[in-house]
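Let me give you the structure first, and then I'll get to my questions.
Here the complex is missing one protein chain, while the rest keep their positions.
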Amino acid sequence: MKEYIPKIREIARKLLEEEKVDAVLGFRKGTIPMMNEPFMARSASDVDLLYWDSNCGINLANYLHKRKEKIAVVAKGCDTRNIVNHIVENQVKRDQLYIIGIPCRGMIDRRQILAMFEGREIEEVDEDAENVIIKGDGLSETIPRVEVLQENCSICIHHNPVIYDEMVDEPVEEPDHVDRYDDIKAIEEMDPEERYQYFRDIFSPCIRCYACRNSCPLCYCPTCFVDESRPQWVGKSIDITDVMTFHFLRAFHCAGRCTDCGSCERACPVGIPMRLLTKKLEKDIRELYGYEAGMSLDERPPLDTYRPDDPEFFIK
Amino acid sequence: MKDWEPKIVAFLCNWCSYGAADLAGVSRFQYPPYIRVIRIPCTGRLNPKFVLAAFRHGADGVWISGCHPGDCHYLEGNYYARRRFALLKSLLEYMGIEPERIHFSWVSSAEAGKFVEVVSEVTETVKKVGPLKYFMKKRPEVE
Amino acid sequence: MSEVIIPKDELASFVGRLLESYEVFAPVARGGMYLFERISAADEADLSYKNTRLSPKGAFLPQSERMFEFTVAPGKEESGILKEAPKEFRERVLLGLRPCDAQAFKLVDVNFITKEYTDPWWARRREKAILVGLGCNEPRSTCFCTSTGGGPFSEKGLDVLLYDLGESFLARAVTEKGEQIVSFCSGKAPGESLKSKARELEAAARAKIRKSLPVDKLKEKDLLELFNGKFWEKIEFACINCGTCTFVCPTCWCFDIQDEVYKNDGDRLRNWDSCMFPIFTLHGSGHNPRAQKVQRVRQRFMHKLKYYVDKYGNGVACVGCGRCVVSCPVNIDIRRVMEVMTAEVCEREE
Amino acid sequence: MESVSGEAGNFQVEVVNHPRYIDPDKCTGCGVCKQHCPVDAIDEFNQGLCRRTATYIQYAQAVPLSYTIDRDACIGCGLCEKVCLAQAPLYDDHENRQTVEVGAIVLALGNEVFRPDELAAYNYDTHPNVVTSLEFERILSASGPYQGHLLRPYDLQEPKKIAWIQCVGSRDVHHCSNSYCSAVCCMYAIKEAVIAKSHSHSGLDTAIFYMDMRTMGKDFERYYRRARDEYGVRFVRCRVHSIEPVDDGNLSISYLAEDGGIEEETFDMVVLSVGFQTSKKVRELAGKLQIELGPHDFARTSSLAPVTTSRPGVFVCGAFQGPKDIPQSVMEASAAASAVGTVLSEVRGTMTKSREVPQPRDISGEPPRVGVFVCHCGINIGGIVDVPAVRDYARSLPYVEYVADNLYTCSQDTQLLIKEAIEKHRLNRVVVAACTPRTHEPLFQETLIDAGLNKYLFEMANIRNQDSWVHDDPEEATEKAKDLVRMAVAKAALLEPLRDSEIEVKEGALVIGGGIAGMSAALSLADSGYHVDLIEKEGELGGNARKLHLTWKGENVREILEKMIRDVENNPSITVHLNTELKNVDGFMGNFTSVIENDGKEETIEHGVAVVATGAGELKPDEYMYGKDSRVLTHLELDQKFLQDDPELEKINCAVFIQCVGSRESERPYCSRVCCTHSVQSALEIKKRNPDASVFILYRDMRTYGEREDLYHEARAAGVIFIRYDVENKPTVSVKNGKLQVEVIDHVLGKPVMLEPDLLTLATAIVSPGDEKLAQFFKVALNEDGFFVEAHAKLRPVDFATDGVYLCGLAHYPKSIDESIAQGQAAAARAMTLLARKKVEVSGMVATVNPFLCSSCGVCVAVCPFNAPSFNDRGVSEINPALCKGCGLCVASCRSGAISLKGFDEPQIFAMIESL
Partner (left out) sequence: MENPYLPSPVRIEEIITETTDGALKTFKLVFLKPEDEKRFRYLPGQFAEISVAGKGEVPIGIATSPTEEGFLKFTINKVGLVTTHLHNMHPGEIIGVRGPLGKSYPWDWFEGKNLVIIGGGFAFTTLRSSIVYVLHPDNRDRFGDLTVIYGARHPGLLLYKEELAAWEQRSDINMHITVDATDDPDWKYNVGFVPTITKEKAPSSENAYAIVCGPPIMIKFTLPILTELGFPPERVIMSLEMRMKCGIGMCGRCNIGTEYVCKDGPVFTLAQLNQMPNEY
């Protein structure tokens, strides 16, 4: 997706020079392979630092809440859905934003590539439309990008921005038939004991660093429930009940709002697949209420509303 | 030593299900004595945290009951609650809480009979599934 | 000090013998990453690793630790009185530790063992620990230990240093404690060719670390001038205020103290904490001296790279392991920060 | 009521209190007397379907919950007196006569249901499985004879097939003299069928046998459709001939189908949908009161004054005024209150008393000092629960400073003890372990107030209704009681004193809409002494009524209207703003500031309440050649001709009316309620002008509900021809050779009929403009059809969920003039309940936002049904305590933990959970 860079810079330069915006939010090239750094270009001289490739998995909506200035934001499909969510939830105003839409072909799963080449030092990762090229000490491998996409990107059905002011390119084709919930269904098939053990194993490496929470654009509360002191009802240790309680409620708070952007998993330093929880809720909400997060500026998230004939099969 | 007896927390809305519990009393209906009622104004008041906290403090089962849809004293509270509950129950079960431990019902203040039926059913299912195994807070396994 | 050769096929029996006398901590493969954990079987230790995702600091400062226990049962005489949580402090071997991490323990010692107070848990575990390092034949591209006073084969803080010679390890005792461990090896002393191979490895490894940072300059910088530098706003922008950098860092030691009660009994626990979290400095009154993200980001870097330097005259509180560089979800790179901080002219805040 | 003398403003009413034989002040409602009573009597409340004792309460939710003795059944054994520890029985209780002095009287005498005993063909008398609808209500009721299980009386088996027979004792001059329609039976029959289906375990088959399906109430038509299409209730249009027993308690219904054939079907049970009638007793009472009754013995009223009887100062509401459903009764009740308010406005507030209460003690800084009072409730609790053990256990709990057990904690002397204990032990929290807070919390809170404690420092543990009464194992019940007390104490320790806040209510009212309903509301308010700003967007008052000819009672609408307009214009308390629109509304209940605009000029009005009476309009259809042929008119257009006394009308030889034009169709699935009556009346008017004219009404169901049925009767007698059509097979209109042709399939003949009218009148729907802007202003809702949504369809038909805003007229739903006037008066009455208070006390148990924790996500604003939260100018949420009802929905929805609900706050509920 590097081919978008000139267009991004062109738009950004124009917007900044014409003072249509105060800043352009995007990425700059990272200091290590497969990492880029969220970056705010504030003047035309910053514009050439703006960068784009398949390593821009951090959701930039996370940098928008409660901002006062007028900002242009480089946004892929999921980012724009979170921007929609932000607008609906009063975190930012639509007229404050100039959305530079990215037709996204998916982000590279850095963790997967690192694991594939464990023990060998990767020094550079390049990409073209079809492939990812990994280079390093005596290393040069070409892998089709579809094989190393982040899991959320490989099942993504909204690659293109849902709102934008300007697109950097033509929309990409979006798959119309993807089963997003294979893994969820497999877990649903387990019995309760298996499920508990499964999640216990998944969450036990958690170090409570809250990178999942903090990388999530939905988590903008001034004080998170885990930090509440009266009552302080979730312990702060690595006790498994506390850890699972944290992840349970974090996911619940994202219910109907999560766009499956994958920031949480990307940010997690210990590789916890916490999307298994948010995606479960996404599946339930789709099935029960036919709702998809971040698609419309006119709709509140599903827990903020109801229909008189909502399903109640579980209620006696 | 007495046999294990389940501990079940019942969050009842003040206007309907709590009233049904009172009416069951007035009617002298008998039911198993293992529920501990926490009165809340409306099922809409039920924060999912309460359910997690109940398990955390060792409840073997949780039962939440309110007014029938359309009969909410606060007009719409139970409609919102219903969505919250659907997801809450689903996610709890997904993470390993047995479905037998978490129950929801609509019981109006006139339905003393239904109240007793539901208490009995809840008690039976919780009894069957046995003491809570996970999600209760114990001393952490740390150095 | 003595040196012996441990053929790789004898490593397991060596570890097995250690396990008979010590608690052994070693790198362990866990779901796509390595962690430094206590092992119970020799084959769990995997010395083919590059480095662990988290630092081994948990061996001395567990993420969660029970400090005291108590009862709050009404009417009991001991109710409300804290008692030391019973603990066993066995001798422990940290096997295959990277030299940078060993150096980190020394840097942290100055915090926990001071002339006024000694942290009993840190101190006891440190006292009972034998650190068996493993030199880095292939430093990672994110390593910069040579800039922070260490090196891929630095012996700082180690009791034993291992060289991976391919077919075998060369173990060199660095301290008296180290001799104990070396004595567990049945192997013979290395010949000159292996010794020179070890020297070659060391030189090659040093050469691979391309990044050289002017860390020494930090000493001379004016503290308040750095503090007031305008560059912090650029550095902090991407930061999401998670605690990843602090939790993976071998020299971050901050902790929180929390009481927990389970019916009538309770524990006072301490858990890792992070200066990245707003609540870290939040007063009961609601006032927060580091309420802004920029203040917290600055605090972390200033503490490591300036306050520590000035307070202890001991160099920076960073060993160049590169963990935060690898793990930061938004690519805030301490190397870049060091460069900015040591640049000739600091832009000052207006 | 024995007799009435005097006159409006000064009545003397002699009333007789019948003896109860149990002192309601002493009775705790525990029911021990009932358990010991050996007498077996018929339970009239349950329609005789089951038995009760002689000491009894009518039903368990009765208020007050105090027992009485049926002395006709009582054998005088004295057991109840012996077992009652509260010493409540009073065998020598006697009738008590007194004269009360009142300024006005409201008659809400109600109706009796028709007794089908005499309908021999229905075998009600002789067969237990033929029941009345009221009996069936009891069968379905959870507190009924079968605890809500669907059973038939004959063998107490669950029926698989039930039939409802409509119009039993209504629309019937053959078997009885009730020619009118009872107006409610169609709807309740559908409801009963749907509920019966949901109570059934095995796919109940239900069928309703009817003549016309009359679901003309708000949302009724939708319910009818759902019953038919979703629940599968069968509707059989026919005339029932007889109900004959067959074997096994089953019944065979033979009926005359619409096509004229006789058919038969067998059911397990038959419900007779019985109608209303004025009872003999009520007729006698009306005689004593000297008020006039109408032809069907309902109180006579006029359209202009729908709740005013013939005797000044005496008002009427409910089914005694005419058959009607709950919402209409509730509206009239409020209307009657409003009418009374007009009569008594001069003396308002002259008889109020206020109570002296001590200044509450400041407990800030005090650690919790909890007093626990455990009640024996005679033997009700003490008989099962070991009360002393619970009391001693309570003593061991944190913060408990004082414990006691009482025979009756609710008795007067115990209140003194509690007060003393509070003072002596400086208690600052009180826990009573006894019955239920739902009945007794207010009593104990009063005691706290008397003792100088804030009333919110109180908590109850329900160890009677939810423990001793429902568990028979003393040990387990005692354990549970201890747990409940522990939980209550844990919560109590965290209770904080709360202040009930007071809101000043601004004096005036804003009425939006100058039609019949709006003027009615304005006049009622003004006559009660409140200033009203009445705004009307058009250049004159009157609204739709300006275009109407007659009321269904035959009164001249123009006369009514002129009188109302005159009264409005002459009333010094009403300021009329014509050609005026509402531009903005700020504020809330009691404190609105509205901006109105007239001809470009803006004016600000401060008002305490608002009445929405914005009306609705007539659909201009695009079918049946409307607008294409001048002979095709709407009702209002025809009325215009009547009003002008158009001579053309006399020349009409053939007139056709088509009903349900634009109503009851998928686009507008509601019934417009007034059109059937309107058509019948217009048909009669045409007949009056030219008796030889042939007049046809093409209808789907004739909905001349209530006494309007008389007009239908009259029309048939006058030779108006009624032809039914199906919505699938609507009439067609065309012009051939300059002649208007209407073709319709006649259901009786099964053949098309061709009519060639000179006049085709379309009974078009009443449509609401769906004023979104107004809805936004007052934060009230519109339904799918564009009508405003009231707070509760049955119980609060003129209130909005938003306090301080009221609803009347067509903006609510289509209705006739008398109904609009009643609703206007009702809206005024509801508004006056607020205005009369000058200050509103708002409960301290409300939600509050901590602005530092608020993330501005807006979930609270989105979910609150009462619009209490809103964003302040700093962009964070703020909750208006005046609007907050304390439900806690926002609190549980707030992810940020920024909202707390006083009295049910997070720490308090957690404390209960933690102390499990």
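All chains are identified by letter, namely A, B, C and D, in their written order; residue positions are counted from 1 within each chain.
Definition applied: a contact is a pair of C-beta atoms (placed from the backbone, for glycine too) under 8 Å apart; a residue touches a chain by one contact, two chains touch by 3 or more.
The structure presented is a predicted model; accordingly, all values stated were derived computationally and were not measured.
Shown chains touched by the hidden chain across the complete assembly: A, C, D. For the chain left out of this panel, the touching residue among C:Ser168, C:Gln299 or C:Thr342 is C:Gln299.
Only one residue from C:Ser48, C:Ser79 or C:Ser196 touches the chain missing from this view: C:Ser79. The omitted chain makes contact with just one of the residues C:Ser13, C:Asn137 or C:Gln258: C:Gln258.
Only one of D:Gly365, D:Gly539, D:Gly600 or D:Gly738 touches the chain withheld from this view, namely D:Gly365.
Summary of contacts with the chain left out: across C:Leu158, C:Leu194, C:Cys275 or C:Val297, the touching residue is C:Cys275.
Remark: the residues of chain D touching the chain excluded from display are 364-368, 399, 493.
Where chain A meets the missing chain, the touching residues are 229-230, 232.
Seen from chain C, the chain kept out of the figure touches residues 67-68, 70-72, 79-82, 84, 111-112, 114, 116-120, 123-124, 223-224, 227, 253-259, 261, 266, 268, 270, 273, 275, 280-285, 289-290, 295, 299, 302-303, 307, 310-311.
The rule is simple: only the chains that are shown with their structure count from here on.
Comparing chain pairs B-D and A-D by the number of C-beta pairs in contact, the larger count belongs to B-D.
Centre to centre, using the average C-alpha position, chain A and chain B are separated by 35 Å.
We define each chain's centre as the mean of its Cα atoms; on that basis chain A and chain C are separated by 31 Å.
The residues of chain A that reach two or more other chains are 223, 225, 233, 235, 237-239, 303-305, listed in rising order.
Annotation for chain B: residues 48-49, 53, 76, 80, 84, 137-138, 140, 142 touch two or more other chains.
On the side of chain B, the complex with chain D involves touching residues 7, 9, 14, 18-19, 21-31, 33, 36-42, 44-50, 53-54, 57-59, 73-77, 80-81, 84, 108-114, 116. Listed in rising order, the residues of chain C touching chain D in the complex are 74-75, 286.
Across the complex, chain B meets chain C through its residues 137-140, 142-143.
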